Structure formats: structure tokens, C-alpha cells
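Of the protein chains in this complex, all but one are displayed in their positions.
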Amino acid sequence: MTEPDSSRLVWMYRQMLRIREFEERVKRSFEEHPGVIRGHTHLADGAEASIVGSVAAMRPGDQLLATYRCHGYPIVLGTEPKAIMAEIYGRADGLCGGYGGSMHLCDPARGFLGTSGIVGQGIPHATGAAYAAQIRGQGQVVLCFFGDGASKQGAFAESLNIASLWKLPVVYVLENNSYNVVTRVEQEDANAAAGDQLSVKARAFSMPGVTVDGKDPVAVHDAMAEAAARARDGGGPTLVESLVYRLSAHGNIIAPPGVPLHFPEHEAIEVFGNLEEYEAAKRNDPVPAFRGRLVTQGILGPGQADQIGAEVRAEMQAAVDFALASPYPAAEAAVSYVYA
Amino acid sequence: MTEPDSSRLVWMYRQMLRIREFEERVKRSFEEHPGVIRGHTHLADGAEASIVGSVAAMRPGDQLLATYRCHGYPIVLGTEPKAIMAEIYGRADGLCGGYGGSMHLCDPARGFLGTSGIVGQGIPHATGAAYAAQIRGQGQVVLCFFGDGASKQGAFAESLNIASLWKLPVVYVLENNSYNVVTRVEQEDANAAAGDQLSVKARAFSMPGVTVDGKDPVAVHDAMAEAAARARDGGGPTLVESLVYRLSAHGNIIAPPGVPLHFPEHEAIEVFGNLEEYEAAKRNDPVPAFRGRLVTQGILGPGQADQIGAEVRAEMQAAVDFALASPYPAAEAAVSYVYA
Amino acid sequence: MTRELPYIAAINEAIHLEMARDETVLYYGQQIATTENDEFLKAFGHQRVRVTPISETAEIGMAVGAALAGYRPVVELYMAEFMLVAMDQVVNEAPRMRYMSGGQVSVPLVLKAGYGFTAGWSGQHTGSIYSMFTGVPGLKVALPATAADAKGLMATAIRDDNPVCFFHHYLLTLEPGEVPEGEYLVPFGQAAIRRSGTDVTIVATGWMVGKALAVAESLAAEGIEAEVIDPRTLEPLDTETILASVAKTGHVVLVDQATRHGSAAAIIAAEIAEHGFSSLMAPVTQVTALDATIPYSEPMEAYVLPDEAKIAAAVRGVLGMAPAPAD
Partner (left out) sequence: MTRELPYIAAINEAIHLEMARDETVLYYGQQIATTENDEFLKAFGHQRVRVTPISETAEIGMAVGAALAGYRPVVELYMAEFMLVAMDQVVNEAPRMRYMSGGQVSVPLVLKAGYGFTAGWSGQHTGSIYSMFTGVPGLKVALPATAADAKGLMATAIRDDNPVCFFHHYLLTLEPGEVPEGEYLVPFGQAAIRRSGTDVTIVATGWMVGKALAVAESLAAEGIEAEVIDPRTLEPLDTETILASVAKTGHVVLVDQATRHGSAAAIIAAEIAEHGFSSLMAPVTQVTALDATIPYSEPMEAYVLPDEAKIAAAVRGVLGMAPAPAD
């Protein structure tokens, strides 16, 4: 396992910033371009360090699958933000041609095999991709991303048992942001209620389980790299619980057409009236924190950091402009791709 | 928790013998009365000590749910073997009027709420009955019986998390007979493959888990009584892994009408050619073992034991005779009880 | 006395009234009662009103167990698709228990789930999958199309001694309607004639009812009187009312948001083709969603769904009229 060097660390910071800026622009779209985003959109802001640290541990040929909260991964994998934003805006130039939208990004060419919008159901998909990788025998590893709430869906337990039994090359990344929509994890998870970490779930599958600070991209990278190395060497899967905090609400408000959509306040404020919790999370925002750390360590110059910021802002502005300019798909295209 | 006294121990021996003799008669029915038993029948021989020890820990008002392998429990609860045999023979006087058959016994008046023939699906049923018991607040406890294989069904994990979280008065009894049909537990369970006990699964739910010798009715009783007491006192659920050995094959052969049904050899012999394993299990048969123990301890006189044997044989002969004499339901009855 | 209420409020009112009336009624599911401010929690307490993990198999399976033990659970499932991870509990456990026990037990429970959210929710959250639950002996299926029915059918569902799938339409969530105050029950198995007419029978459910009525009004201007029937429950299905209407009109158009081979329309068409054949003067015509997963992008989503133009064209078709002049 090789520690990320300076240029890698700067690259990681840039990726975190790209995710943050992209999600900011998605969120702002609800006000700046009402109606261009439909349905239900979920943001990754707050989880940037965890996402970047995880993807940074991947090697060429590795693959990942995720959930409806899926904008961050492809950005780090190299998918054009233009294509992602156009997909979220439902345009013909979208990553999935406007068929899937925000919840169903997919870029198989870069190893992103897809998502499921049904909680927990992507976990067996990733496990099956790992089974395929094991058969193919080229040392590929599959990363499986899901949330704290998803770990209470039967598909989670069924999949981890098989992965451990078959020693499949998969790393299960449980992004614990303490919430499943408006439900706090202690309200629905027996481990959390008992004061245990969710990574103890691994014990039921005779599988290693670790909990890592998801706000620290390097810590996440190291844990992921170790797990990936074990998986690659035939040592089987690992459950990595990554502690993050979602800085936006679960998703935009759920309403029928006609009602303008927007993002409400985070549930800590809106539902639980716990402003302190949210403010604390803001103070520990992983993106500025990592910038500060790199600057203090002299790895990143303040000017360079501002420069990156400017580049990223320009990149995401271009993505918005591209998406707005992209045409809608032809209506009749709806009957394509039903069958292969 | 009160230790079973002598008369209770003798009662437990009688119940074990009643289950054994009943299952023997079910099995013999395939030869003695070809065609009277249809579909798929699963026997509890080998698990008598576990079943009796468990049910012996129940108090009035307690309830249980089980699987398709369900003949033993109602016998101990006091359901008439006549009615059970008649059900297995598909007769009008059957416990369920011939609607359910061998896999779906049910005697709510005695606390047996029913079964599911779909693996793992009865576990949430028992958990829901425990939720009802918690609301009712009369100190009822629910026993939930299922197999080693069932613990890999998502319903298991989902249910245990909620039971632990809500501190429901339920005891989960995992009857580990080392087989799920023709599959050995090490072939399908990550814990078994790693040399761990299946009771470690409880860790994933921050719930106590114990493994007990299912061949010893007193050991099972003690473990169950302790778990039931905790449940009654609001301490929540326990996972009890009871190590048993099924002395018959999983079930009778699976074949379309026309092909006479019968019980093949146990899978250890028929599939794995492991006669030693099976013979060893026979040598450790819990029923004669418990008789020997009670006789040695002077709790049961040899004559008394023979006497019990004779009574039980007569009781089960009567059950067979009754079932054979019972009429078939009227065909038109098939459209009753569809809706309440 | 009635007053205007949104569809969703009418459903909640029914649950609230039934919980007040019968203390064995429970209400639990995901995302409900997570704080003490919850109205149900305040009224009925933590034991009868509970938030659950994302564990539909346990949630629904526990409802079966609680029902076997004497309670009447109402499970909040949000979206019909979320029942798919627990489908065995819905179609192979809950409706079978009573029968297999020879009538010894009953399983009164309500599975409340929204459907048909074709508003950009893309491929996995927009289905109209109710026909997967029909033809399952022991199971009932309600599909309210108005706020009043939403209340009345929910109350009836809760009092029913059988498992009931209560499917409310997401696009009707905020739809206001006159709703009777207090106890209000809408019987199962009684279709509603939303508009009477003599020329053609249009059968529609949920969100499609409003579209059918709009088409009926526009056709009235051309002197065509369409009868619009809303079955309200698919199990039991009020074939009688539908057949009586067809006997009168001789023409029928079935409108369904689901796909052709996964629709209630097909089931109704089959009943008419067998029992209403003699009165049919034209083909039994279905207007359903096209055979595609619901796409995210708006123009494609609109393209696959039944709409007023498609319904009107179908009506003109069965009546042998010229297509509407393109405007």
C-alpha cells in the first residue's frame, strides 16, 4: 500500500472540491433554473473526503456500484461533469441519454456499473460483479457504496455472507451519515442504539470490519487501500464504515408536478431542531479542513488552492451551461433500449 | 428460573418419545399406507430434546411459530396427535381441516400461531407476535424456531435488528442440524466456514447469542428459560443456537403424482457418503440417551420407561387409526376460508 | 357534513379515526413519528406508532405476526415498489395464513403504499404495479381516486379482517376534494359511476379517472355521452356495474397507467369479453402505458403515459368516429 504523495494529495483535494462545487450547482439549479431538475435528487456534499479517499484506492480495472446518491463517484472516476449535469437536467447529451436521471448514473467504461434506487439492492449487484472479477482472475476489486440505513435491508446480510464465504474481491463501504431520510441511526439500528459501531455487523459474517473517519480522505484512502489489497490477494471482503455527515437535506422536497421543488434545511434543523449538531458538522466541513491541512503542511500553496477553486468553479459553470444548452431527447426515444 | 423436577423430567422424556414415535409413524405411513401423505413432509426426529427443552421453558400465554418442520411443537403443546396425523393425511378431522397439511400446522388456542413454508419468512411473523405481546403487556414471550439455513435469509437479519432495537420479548431458536436439504452448513455459512458458531450472528444486532447442546433437553431448557426470563423482564431477545442432528432425510423424495413417495437415506449417506457421521449421530440419539440418564439417576424406573413407551406407541397407533378412518373434506370446501 | 381536504389528509384522517376507535389498530413504518411532535405519536403513543428501519420484509412480516396475535397493523410503505423486496410476505404469507389454518386465524392488516409517481422519479419509483397483487386469493386491493374515497376506503381497509393493499396515487397527493367528517366508510367491491352516459363506457382508476372525465366533458360538446366508471377496488372487482354500463353503451375503453400486460385493464377486458360479449358493439379498447420502463426526461415520460388525447382517440375509435381535427 503506497501512501498518496503530494501531487496525489493535491489531486484528492481538487476532486473533493469538484464534487462540492458540482453538488452546489445542482442545488442552486432548483433556484436558478426552476423545473430543470425533476423527481428526487440526492447530494453528496459532506461525503467528499470519503468518496475521494475510496476512489483514490482503486486501480485501473476496478469497479464500483452505488446508490441514488451517486454524483460524486463518477466525477472522481473522470466522467465529464457536463454529461452528469445534462443527465440530471434530463437532456439528450446526458450520461444516460436522459433515461436515468440523477439517481441512476452509470459509466461502465470507467468502471461505474450503475446504481439502484431501491435501498440495499445494489449490494448484491456489487457482490455479483466481484464474483465476476474473481472468475476473470485479473485482480480486479469492486467497491460497493451504500448508507447506514441500507445495512438493515436483508440484501446487505445475504450479500456479505456470500462474499465472505466465497472470499470475493469486494469492499463494502457503509457511508454512515447518521440519517436515513428523517430517521436517526439510533432510532433504527440496534448497534447504534447500543452504542456500538455499525462495523460490528461484519462479525456476523466472520469478516473484518473497520470504522474510519470519513472526513479524512487520507484515513479513508489507507483503510480502503488495505481492504482492497486484501481483496486482491484473495483475502476476501471487508466492511468499512466511513463516518460522514450529509451537509444537505436527504433530498429535495417530494411533491407532485406544479409544486416548485427545493432543498429544505438539513433534518437536524428542520426535524430535530438540533442546530448545534448541524453547525458542528459545518465547522468540521472536510473540504476546507483538507485545504487547511494541505496548506499548513506546505503541500498546497494558498494561491494554488485559489487557482484550483477558480478552475473548478469554471468547470462546473461550463457543465451547467452545457446542460442548459443540451436539447431534450426526442419523445419517441422512450421506446428504445427496453430490450437489448 | 426453576430447574425441572423429577416429574417434569419424566414428562420431558415422555414428550420426546411422543415426538419420536409420531414421526416414526409418519415415516412408516409412506410404506404402510402409500399415497395417504402427499407433497413434502419434514420430520423432527433427532431434534426432540431441543423441541421439548424449548417448549418446556414456555409459560401459559406464551406463543411460538415454526417452519414446515413443525410436527414436534404442537405435540408438546398438547395438540391431539390424532388431529395432526389427520391433517398430514389430508382429512376433514385434521387440525387445519386438510387445508394446510404437514407443512402448515397451526393451533392458536395452544399458542402455536402457525408456520411458513418459505425459508426465513416465519421469523418476522414471530417478531410481530412479540411486538403484539409487548403492547399487550402481560409478560408473554414468543419462541421463534427456524433452521441453520434460514439464518442466511434476509428476513432473519431484518427481524433480529428490530427485535433487539425494540427489546421485544422473543427468543430466536436456530436449530442447527448442519444441513439445509443437501447442503452442509460450511458450504453456505460464512461463520461455519470460518469455524465460528452461528450464534456469533447475534453480535451484528448487539444481542446476546448462545450455543447449546440440542441433544440435552435440560441444557436447552435452561438456556431457553434464561432467555425467556430476560425477554419477559424487558431485556429483549436472545439468539439460541441449538445443535441438533436430523436423523431422517430433509424430507420425502420430491416427485410428481404417480411416483410413490418415500424417505431416502439421510444426506450424509445418500449424498456425501459419510456413513460415520450418521452412525455417530445415531449413537448419540437424544431419546435413548435421555432415557438412560433418567434411569441411571433413578428418576425413571426401567419398568416405568417401558410403560411410557407402550402408552406412547398406543397413542400414536390410535392417531394413525383415527386419521385413516377420518373422511376427506368435501371438494367444495376448497372455496371456504379464502377471506375472513 | 363535508369539507375540502387534500387526498393525503383524508387518508391520515381515516387512520387517525380508526386508531381512536379501535386500540388494536397500529401504525408503523419508515420515517414516521421520529419526533415527539408527530400527531399520531401524540395521540396514540410510542407503542402503537413506531418508526422502523428500512426492512420491509420484517415490517410486513411483523404485521402478519401482529395480526395473528390480535392486532390490526397499518404499515406505512411510501412507495409500492418498496413492497417488492418483501413480496413473499404480501402475496404468499399474509393472504395464505387463514386458508392454510382452515379458518383458525385471520390476518387483518393494511399495506399503505403510493404508486404511479410519474413526475421525474425515473425507472424504479414510478410503477403502477397493482396488477401484481390481483388474483391472489385472500388479498384485497384498493385504489382510491378521490379524497373522499381515500378516507372511506382506508377506513374500510382497516376494519376488514383480511390483508389489504391500499394503493394511493402519488400524483393525487395534494388533490383537494369534499370529504365527509367523522366516520365514513366506502364499501369494497362497489365501483363508482363518476359520470353517467349512454354512448360509451370508460373504465379508469386512480390518476386516470380525472383524465377520463376531462375527455368525457370535451366529447359531450360533440354530443357524445361517455359513462366513466372507477372500480375503486380491484379485489373485489365490481364486474356487475361495469357490465351493466357496457350493456347500456355497447362500447368500452379501458384506461390504465400500467403497461398493457401488467394492467388491471386486461383483467377487466377479459371479464367483459366473457360476460359482456353479447352487448359489445366494438372492440374492447385499452389505453395503457407503452411498454417501456418510465424514463426520467419529461418528454419521454409523457410519451409513454396515457393522456387525454390518447383516450379521446380511443373513444372515437370504438365509436367509429373520425379522428379529432389536429389543432
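All chains are identified by letter, namely A, B and C, in their written order; residue positions are counted from 1 within each chain.
Following the convention adopted for this analysis, contacts are C-beta pairs under 8 Å (C-beta built on N, C-alpha and C of every residue); 3 or more make two chains touch, one makes a residue touch a chain.
Computed from a predicted model, the values in this text were never measured in an experiment.
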Touched by the hidden chain, restricted to displayed chains: A, B, C
Of A:46, A:81 or A:128, the residue in touch with the unshown chain: A:128
Listed residues B:46, B:74, B:98 or B:286, member touching the removed chain: B:98
Per the touch definition above, residue among C:87, C:174, C:193 or C:214 touching the missing chain: C:87
Subunit B residues touching the omitted chain (full complex): 37-40, 87, 90-91, 94, 98-104, 116-121, 149-150, 152-155, 180-184, 187-189, 255-257, 259, 271-272, 328-335, 338
Contacts of subunit C with the absent chain, listed as residue ranges: 57, 81, 84-88, 91-93, 95-96, 99-100, 122-124, 127, 129, 131-132, 134-138, 234-235, 237, 258-263, 265-267, 269-270, 272-275, 277-278, 280, 282-286, 291-293, 295-296
Missing-chain contacts mapped onto subunit A: 63, 65, 94-100, 104, 106-108, 113-114, 116, 118, 121, 123-136, 154-155, 158-159, 161-162, 165-166, 336-340
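Rule of thumb we're sticking to: only the chains that are shown with their structure count from here on.
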Computed distance of Cα centres, subunit C from subunit A, in Å: 36
Computed distance of Cα centres, subunit B from subunit A, in Å: 46
Whole-Å gap separating subunit B and subunit C, where each centre is the average of the chain's CA atoms: 41
For subunit C, residues that touch 2 or more chains besides their own: 52-53, 55, 57
Junction residues of subunit A, two or more chains touched: 152-155, 188-189
